[in-house]
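A single protein chain has been removed from this complex, and every other one stays in its place.
Showing subunit A:
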Amino acid sequence: MNKFERLEGLVAPLDRANVDTDLIIPKQFLKSIKRTGFGVNLFDELRYLDEGQPGQDCSKRPLNDGFVLNQPRYQGAQVLLARRNFGCGSSREHAPWALDDFGFRVVIAPSFADIFYNNAFKNGILLITLAEEQVDQLFQEVESSEGYRLDVDLENQRVTTPGGDVFTFEVDAFRKHCLLEGLDDIGITLQDEDAIRDFEAKHRQARPWLFRQSA
């Protein structure tokens, strides 16, 4: 997994509530058996004017010039500013894979859906929850100032605006540790292999029917 420590990055605003994972990456691209290559189809239905197909050369497709990520000023953005309940719906991890592949390392919103929240952190993407008023302020600033960048400091759990405003954010200790170190959590869990085996033996004894196969 990619490490995340600190980032000073260009911000792109996506002013829309309840952005679901179908919108982040539509289903036709879920047929891939790989983890990479989803970036060109991130927000496919918003980004292009035609219906996308897997494996297509997207450089020849008609772009929706009105969509924020197609605007020249937001090219190279690494921080996505979003609205409430970002990432709701389907559990597809293809959504964080697509955000990551596109180049986003941070998403800031007033709230995130639970499954998406887990999936993003497992792929080295930092999700930052800020208060509605703070997010409103950031939307106003990013829209009124071209080249708007934020300084995101995970170690100190701080977002700093170009004007010097500092917003602190919460992140649980385990996720922070994994992100700072770029750790694979399967390896961490397997350090508890003995505890798992002990639990499993007791569990099997107490409730043997949970271990039954079909007749």
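By definition in this document, a contact is a pair of C-beta atoms (placed from the backbone, for glycine too) under 8 Å apart; a residue touches a chain by one contact, two chains touch by 3 or more; residues count from 1.
Methods note: contacts and distances are computed from a predicted model.
K.L.:
Tell me the UniProt name of the left-out chain, picking from "Chemotaxis phosphatase CheX", "Amino acid ABC transporter", "D-xylose transport system ATP-binding protein" or "3-isopropylmalate dehydratase large subunit".
P.N.:
"3-isopropylmalate dehydratase large subunit"
K.L.:
Which one touches the absent chain: A:Gly39, A:Gly89 or A:Gly103?
P.N.:
Counting the whole complex, the residue in contact with the absent chain is A:Gly89.
K.L.:
Taking the entire complex into account, which one of A:Glu51, A:Glu146 or A:Asp165 touches the absent chain?
P.N.:
Missing-chain contact among the listed residues: A:Glu51.
K.L.:
Where the complex has a chain not shown, which of A:Leu10, A:Ala113 or A:Leu127 is the residue touching it?
P.N.:
Reading the full complex, the residue touching the unseen chain is A:Ala113.
K.L.:
Touching the hidden chain in the full complex, which residues of subunit A are there? Just list them.
P.N.:
15-18, 20, 22-23, 26-28, 30-35, 45, 51, 54-55, 83-85, 88-93, 96, 111, 113-115, 118-119, 122-123, 172-174, 177, 184-186, 189-190, 192-193, 195-196, 199-200, 203, 207-215
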